[in-house]
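Note that one protein chain is taken out, while the other chains of the complex remain in position.
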């Protein structure tokens, strides 16, 4: 960030564009019911929903719901990520394990978390553990798979270098494999973060544990349509914020990576 | 690898797990907990026959269409967004917004906008399966090798040729990681799309079984999902081997540990 | 209200904790009222209400003993019974109003639809919130009774909140909805062609409270207490519609102005055995169950 | 502006093919700046073959990237045949120092060499002929179907050279193109470059570390100072146009020139002559 840059720095410009994109989206949304493309009884105009959302922002109960949802999200994502990293590094650094686990992983991955709800409730009751099980199950695979691809991307010369200097398996994981896989992992984390949020809300919605999901279910069954869209909007906003946080982390941990270095520009 | 070894790798761990499961569920009388033998039987009686053609095949058809669109759109949008910074800045917040919306609340909206039909279900599949491809493509494009990029520029390789000969192949390893994720997510969303506004399909049937306490049948449906996932993974592996043979050659020289 | 000389000492230690899993809709208002009015404490129960969107979470929780009781529609309970799931019906919950011209569940059509009766739906598409369940069973039965052919109709699943839109967009010809969506549909100019439950039987029991066989045999006394408290609650609710409307506002998100207009169901204290038997027969006829439930064991 | 008496300052009558004026490049790095190139000014006439030598890290690669329009300079201008370079010009080819990373690993050797021609829509038959000739000239006609990662370092580098040669550019920039090949191959490739240069009249800017090579190949040798970089010397190589590995290298004049360049490089490395040169230049401008 040197002075020579234009007064509106690139970061400000990026932010401006991002906000522009969102404004555009709201305009389209506003127009859709207003122009009668869809009845406003089923899709209220954006302005109405935004007003409702602003109202929510002043309610303590709403923030309690947000906190509940974010707790399941954060816990679930953390467990899934740690588990996936441990499993991924173990499987990824052994050809035998990679081959032996392939069938099982591919069989388990497409099983929808939602289908596991009865089992989860049976085992854990309707406590937070049930929600966590669903969140963890769904987001675990995203991180694991990305990590496995990341590990496969290790540069042969870099790996040889490490080996020739006597770096053992663990040291290679720490100093070579991990940094190489990190960009893939970050993508996995961003994928998993959204899936975890989706599952936290879906689980609340179906199991009925407190949180945004339960409120969405209530507003749906209560016919409070603008409230429902306001909550959906809140969910989307949380997604945007999570991504923002992920980008900031990425900037820090991947400062050396071409995608962040930004050498390649069009 | 010898065919025998291949078979051993393929079935080894699953067999171990099934035996373990059998042992653990041996004494159980719980209604909701499936048992391997019972399940295998149910699998056969439930899914072989009419139901295969009326529920499974149409679902697979929608899945195939959805996945093709998700992958195609994901790659095209990913290439565009990844290589154009202003476009990325413009769209990223919006895309992240949609990515965070749970399908169960997205479905009613799609129903409203598209209608109660196959297109809606395909749209649900696309709405979830596109993200891994899109994100991986965007990140891959952002990380292309700078020297290769310079080579292209200095030889005047631009526009479509640049995409075709440089960006796309360079990003393919990462796209493949995304596609592999998309396959299973697409399958999950196929189920979710059939939970609403539906009257047939694999997902619909599984949910029906669940609601009607046909628990072994429900588990057998989940096994079918797993098997389809496995099938997709095998097809995928076959394609990946061909598309990425250069990459495996490049990387596996020393990966034999 | 409702304190009674025989009330056991209201000291917390003596109370037996019970958890009931319900769907947060108007139908379960008596339970909330009973809690508010202290009917459960009077019986020595410390009531906790847990909510879920459907049976997917409630039934396993009751089976595992996590919840003592649950709320479910009667067809689901018949299906469970049919499948050998060890559930027992313990108390009525909600029933049709007894008025064929005003009920809490209705089949709606578009304002300008030529359809005026269930019998006109032949060959059309009709939605219900869940197929092979109570909603389509009563509709099929009424259609066939009125001379239509229910087998010519394709039923699709659309959740109640989204059904009115599907009707309006012409995606379905008719939809079964419950309150508050009946009121909302009428206000938006849609028409009711049948009050589905009442049309089947004016006094049809729609849902019930249930427990697991294990819970019932382990603590029959607690079940009896729950039944007694439920009876008080249902009676109270039936007698105080304004209190019902007021309490619904506390556990649903239905806007107050809508709540003032919705049709409330009936909260019976006894099952209408004839209606339930008819429902069981209909379930058998339309293949929802393989054997009709035996009322002497199915109902408490 | 002259530093030594052998330095030339040839009056350029026509528009020079390549003209670099006051070029400066500052890299922005977190927590500071690196001035890689301070102030470079020189011209290449059409059809000239100029070698560029300079200490490691003196900014030769940086300079080439700016000339080829791949990187924006901080100040100064680069002109190609009279018009400003803002992006990579079509008529220019670059052989990169990081040859390993400049080849497409998903394409065969042939595919790599053919790609720029295909992109230029050169007809199939002509393309095949050009590619075959280029591969043969670098001694790689036996591996057209191999992938770059199946080749040795020197072979990879030769593929990159073949690609540039087959492209037939007007201006050819080469960044230490022979660093990874053996002495004999190097000699052959040097002669190849001179042959192509004479036959096609291409303008060549050739970065090398090998002093003998710079003298043997070039018509001029530009010596860069160490970073931050200025032109330390611009030396005319007054050797006969017909050169050969044995006789030319044995000429006394060759020895003189190589000693001179060697001394200059040593001087460049030892201390920053920058201030001194800048002062001189300033004085000259006044």
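Just so it is clear, A, B, C and D label the chains in written order, and each chain counts residues from 1 on its own.
Note that in this section a residue touches a chain if its C-beta (ideal position, glycine included) is under 8 Å from a C-beta of that chain, and two chains touch if they have at least 3 such contacts.
All of these numbers come straight from a predicted model, not from anything done at the bench.
A.B. asks: Can you say which of D:21, D:101 or D:118 touches the chain missing from this structure?
C.D. replies: Checking each option in D:21, D:101 or D:118, the one touching the absent chain turns out to be D:101.
A.B. asks: I'm checking contacts with the chain that's been left out. Which of D:80, D:115, D:130 or D:155 qualifies?
C.D. replies: D:155
A.B. asks: Pick out the residues on subunit D that sit against the missing chain.
C.D. replies: 27, 29, 34, 53-62, 97-98, 100-101, 146, 150-155, 158, 176, 179-186, 209-211, 262, 265-266, 269
A.B. asks: For subunit A, which residues reach the chain that was dropped from this view?
C.D. replies: Looking at subunit A, the ones touching the missing chain are residues 155-158, 160-161, 163-168, 171, 175-176, 179, 182, 256-257, 261.
As a convention for this text, only the chains that are shown with their structure count from here on.
A.B. asks: Starting from the defined contact criterion, work out which chains touch subunit A and subunit C both, please.
C.D. replies: B
A.B. asks: Which chain's centre, taken as the mean of its Cα atoms, is farthest from the centre of subunit C?
C.D. replies: The chain farthest from subunit C, judged by C-alpha centres, is D.
A.B. asks: What's the distance between the Cα centroids of subunit B and subunit C, rounded to whole Å?
C.D. replies: The separation of the two C-alpha centroids amounts to 38 Å.
A.B. asks: Just how far, in Å, is the C-alpha centre of subunit D from the one of subunit B?
C.D. replies: Taking the average C-alpha coordinate of subunit B and of subunit D, the gap between them is 50 Å.
A.B. asks: Counting in whole Å, what is the centre-to-centre distance of subunit C and subunit D, each centre being its mean C-alpha position?
C.D. replies: For subunit C versus subunit D, the centre distance works out to 85 Å.
A.B. asks: For subunit A, jot down the residues that touch at least 2 other chains.
C.D. replies: Subunit A, residues with two or more chain partners: 42, 118-119, 122, 205-206, 220.
A.B. asks: Among the residues of subunit C, which are close enough to touch at least two other chains?
C.D. replies: Touching at least two other chains: 54, 56, 59-60, 63, 159, 161, 165.
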